[in-house]
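The structure under discussion appears below in the form of structure tokens.
Only one protein chain is missing from this complex, and each of the others stays in its spot.
Then we have subunit A:
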Amino acid sequence: MAGTDPIHQFVIYDLFPIHIGDEAAGTALNFSFTNSALFMVVAVVLLTGFVTLSASRGALVPSRFQLAGELMYTFVANMLRSSAGKEGMRFFPFVFSLFGFVLVANLLGMFPYFFTVTSHIIVTAALALLVISVVILYGFFRHGFKFLKLFVPAGVPAYVLPIVVPIEIISFLSRPISLSVRLFGNILAGHITLKVFSGFVVSLGALGALGWMGAVLPLIMTVAISALELLVAVVQAYVFAVLTSMYLNDAVHPSH
């Protein structure tokens, strides 16, 4: 089982080493272009190319390609408008970019030998921190200190407030944690499962002719789990975007 280690697929290595500073003293900053950075660039180029090209013709009766872009646009727009209302639509470029990036990054990871960007907690934590920073900063910018009324639900008697307010604050602070760990855990778990079942195929296939017949079973399982992983990739991007819209709704309309 030595060659089928399921963790090796997540190793980050430098494609173009870029170290700024004193390498001999060990204090150099590592700005290397890694395989993770490469696939992030590929995801952004693909998404931008798709959206730009689909809107380039601008025909009144859309072609199939333009229809695909319009479908994605109206899907995210309807989701954001129903969650955050008309004032929340000012965040539409932000939510669309998040949804598109997470979707393309997840789907790119489904190809063999491609690196899955969102399978690292640092990437999903950066996205979640970005979302929660936008929520907090916009909430204070727009509503001032009345934004803190978010933590005081309506219709709560005053003597319960010392218990309810800390609970509300903790549940608010747990949002970026759950947002990042949900995406990270789903993608990581799916890819490790795929690698483990593929390892079973290899292990059984090494046993000769009888092993080949037995290896069909984990192969079927791998195909089934790949289909599930495709569904998870799309659904997790949707869930990330929907939760972002709901948190933005809390920033735009901060009463419970």
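Going forward, contacts are C-beta pairs under 8 Å (C-beta built on N, C-alpha and C of every residue); 3 or more make two chains touch, one makes a residue touch a chain; residues count from 1.
Just so it is clear, contacts and distances are computed from a predicted model.
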For the chain omitted from this view, which of "Sugar ABC transporter permease", "YifB family Mg chelatase-like AAA ATPase", "ATP synthase subunit c" or "Nitrite/sulfite reductase" is its UniProt protein name? "ATP synthase subunit c"
For the full complex, which residue in A:Gly185, A:Gly199 or A:Gly214 touches the chain that was left out? A:Gly185
Residue among A:Phe50, A:Phe114, A:Tyr138 or A:Tyr238 touching the omitted chain: A:Tyr238
On subunit A, the omitted chain is touched by residues 7, 178, 181-182, 184-186, 188-189, 192, 235-236, 238-239, 242
